[in-house]
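Below is a structure I'd like to ask you about.
Only one protein chain is missing from this complex, and each of the others stays in its spot.
First chain written, first letter: the chains are A and B, and each begins at residue 1.
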Amino acid sequence: MALSGLQIYKLLPQTNCKECGFPTCLAFAMKLAQKGTELDKCPYVSDDARTALDAASAPPIKLATIGAGDRAFGVGNETVMYRHEKTFVHQPGLVVRVKSDAADLADVAARVAGYSVERVGMTLTLDGLAVEDAGGRAAAYAAAVAAARAAAPGLPLVLMSADAAAIDAALAGGAAAEKPLIHAATAANWQAMAEVAKKHACPLVIKVADGDLDGLLELSGQVRGAGVEDLVLDPGATTLAGELAAATQLRRLALKKGARELGYPLVAVAAAPTWQAELVRATQAVGKYAGVIILDHFEPAMLYSLLTLRQNIYTDPQKPIQMEPKLYEIGSPTADSPVLITTNFSLTYFSVAGEVEGAGIPTWLLVADSDGQSVLTGWAAGKFDAEKIAKTVKGSGIENMVGHKKLVIPGHVAGLSGEVEEELPEWKIMVGPRDAVDIPNYIKNVWGA
Amino acid sequence: MTPVEIPVEKWSGAVREVTLGSSYGGGTRGSTVSVGGETALPFLGFEGAMPHRPAIAVEVQDMHPADWSAELQAAWGDAMDDAATWAQKAVEAGADLIALKLRSCHPDQGDGSCEDAVRTVERVLAAVPVPLIVYGPGSADKDNEVLVAVAEKTKGEQLALGLCEDKNYRTIVAAALGNGHAVIAQTPIDVNLAKQLNILISDMGLPLERVLMDPNTGALGYGLEYTYSVMERLRLAALMGDSMTQQPMICTAGEEAWRQKEGRAEGDVPEAWGALAERGVAWEISTATTLLESGADILVLRHPASVSAMRDALDDLTKGA
Partner (left out) sequence: MSDTSTTKPRTAMASITFTPSGETIEVPKGTSLLDAAIFCELDVPAPCAGQGRCGRCRVRVASGEVERRSNAGMTTDEILEGWAVACQTYAGEGAIEIDVPERKKEKVRPHGHAIAEPESLPITCDYLQNPAVRTFSLAIDPPTLEDQTSDFDRLCRALTQQHGIEGVRAELPMLRRLGKDLRMANWKVSVTLEMRDWVYGSYLPPRLIRIYPDAFPHASMGLAVDLGTTSVVAYLVDFHTGRVVDSASAYNKQIACGDDVISRIIYAKREKGLERLHKLAVETINDLLEELQVRNGIELYEIHEITVAGNTTMTHLLLGVDPRFLREAPYIPTLSAAPKLVAGELGLSANMLARVHILPSVGSYVGGDITAGVISSGMYATDKLTLFIDIGTNGEMVLGNKEWLLSCACSAGPAFEGGGVRHGMRASPGAIEDVFIDDATLEPTFRTIDNAPAVGICGSGLIDLLGELFLTGIVDKSGHIDRNAPTQRVRVFDGVPEYVVCWAGEGGAQKDITLTESDVTGLLRAKAAIYAGFEVLCASVGVDLADVEQIFIGGAFGQYLNVEKAIRIGLLPDQPVERFHFLGNTSALGAFAALLCVSARLEVNDVASKMTYLELSADNTFMDEYTSALFLPHTDLIGFPSVSAALAARGSGNGNGG
């Protein structure tokens, strides 16, 4: 169980020596409780205290790393049930599944590896390819895996087969170096699978059917007994309700009951007959605790939705998304379109952009770098002042885009208008409304008047 | 091997039950819709009940919404020219409720009269057997005027009237109170503001069994995570016994998803976004599913394909419950 700042403080020397870089032991303890610093920074911590703190800080859900190299991703280490408590840390890997005998296997592999979208200044990509054994000889499976690797070098893999020999062949064929995730050991094949996973030092999924957690616990004990520690769980539920229940129960067991045997990340096979149904399953899996999500459809609209959702859910609620500070074109603005300025807090941007876009008013929207703070907070902290506004305007090249020189500043910073006018003597500074909803009206009735 | 001891949360509170539509005492509905009543987090049948499956409402407007996405226009076609026809098609598509927006009454959209509004509501009531949610045009003064007229003429129908906001709720609450309707209380993505409006409405004497709360939806990619967390917190507070958070939640997933660029832009977007035909629906489905998982009791949707997908999802989510 995690300790509170005050509990940690009681274990510290309480000398306020400042050598850790914090002004007081309590400040250090509070930061430790938030996992924002390392205990090692305290040169005087006692051994007893270290033991107590280490025990408390061991992650209740073990980290599993899938793949090797630049595109490898880690899942697990989560510490909360709800993202408002503290951020979710390791976003689930999105993996597209392809059958080993599919004619377009190499093509799909390349498309998965190459898929990417930009969103709020970040490049979002898919995480891996699952190659599912279509049945048949181990050598055929190994050849398919080799083909996938050739088509998508460095892309993490999930090897899906009930046949340990097929997995072994694929790994022995070179895939082992890339540390793919093996899917899956079951009650029927666990000895052989554990053997293969151990031999090649790859993470292993243990799988049961229909959310059978008793079976999962038993299997976990068996596989760990056989020497495999890097596990991922597949509770194998078949309905949305069953998946939700199993995922919730496993997370609670790990976090609240300290059940180490089940303290591993989850894999959700979200595959469904239609992409719409698959999107629903994967959407649930993103919010509800999956570490790896396996999809069957390479449908760009679905993938874009899921990548966006994952970015949303895994945003640190304490550190909101920031927009890239620059000039945004809403609609297709012309030389006569209004110029608005706001801050780079994403919600602020979205409400302003949403209103003008919704009202069909082509607009130049300047976004100033306020460190992701809203207009009022940014102003109060000195991050959205006349100087910043002037700098944003000058750096944007907006004066070459419009025929007029009218700049609308948010109503909340009406008091800055004089100063902005001094900084931007060629511009006419207009004070807009306080709330974004009033912008369309303002532009129609005041701006143009 | 000892069996796993499933951790079950013991909640002391429950979500209030709200029923829309009535078939007696002035009500003419063929079916009613009850929502709420949950004693556990959404769809966790192993620890509590979800006596009513979340309902799906389809948004219908009283004038052809020319500014809607081309994809939506194509889906509903000419039905959009007439609210009653549109509502019928929506019910065929699987709507449990119709969410009728009296947009033509807005001063900027024709400034339709209260009489027109009442007539539209009556026509839709006559055309479909399901309960109605009625939204004013979205301009405070006109909302009050129109909703009061509608509330009086439909006494006993047990409509949900919206929107009550902190700056404008008294008139609508009074109209609901006097005519047996429910209200929708909307607040901007904040737990405390949601609670506060519930308290203020309750202080006016409207039973909380007639209040839905709308925590204000941010679409996927446009603040959805804020809504998601606010709804989770509201629902957790409700289950922990905080009386003023125990209202069923209604989310306008369709409106939010479809007004974003992803729901509208046809060409001129990256290929990785996919085609608009799939993208708009995908955006709506993903937004709606996320909101369901965080506690939505009524989803207001726009596209028939999303309605169908969410009906399937609800079947699957309530299986075995």
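Here is the rule we go by: contacts are C-beta pairs under 8 Å (C-beta built on N, C-alpha and C of every residue); 3 or more make two chains touch, one makes a residue touch a chain.
Just so we're clear, the structure is a prediction, and the values are computed from it rather than from any experiment.
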item	value
Sole contact to the chain not displayed, among B:M244, B:V281, B:V300 or B:A313	B:M244
Contact with the hidden chain (one of B:K195, B:R264 or B:H303)	B:K195
Among B:L177, B:L208 or B:A275, the residue in touch with the chain that has been omitted	B:L208
Hidden partner interface residues of chain B, rising order	166, 190-193, 195-196, 198-200, 202-203, 207-208, 242-244
Interface with the unshown chain - residue positions in chain A	4-7, 9, 14, 16, 23-24, 26-27, 30, 317-318, 371, 377, 380-383, 414-418, 421-422, 425
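Quick note on the criterion: only the chains that are shown with their structure count from here on.
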item	value
Chain B residues touching chain A - in the complex, by the definition given at the top	1, 3-7, 41, 43-46, 67, 218, 220-226, 228-229, 232-233, 236, 259-262, 270-275, 278-279, 281-283, 285-286, 289-290, 293-294, 305, 309-310, 312-313, 316-321
Sites on chain A touched by chain B in the complex	82-84, 115-119, 213-214, 216-218, 221, 239-242, 244-245, 248-249, 252-253, 256-257, 259, 262, 275-277, 279-280, 283-284, 287-288, 299-306, 308-309, 311-313, 315, 317, 346-347, 350, 354, 357-358, 360
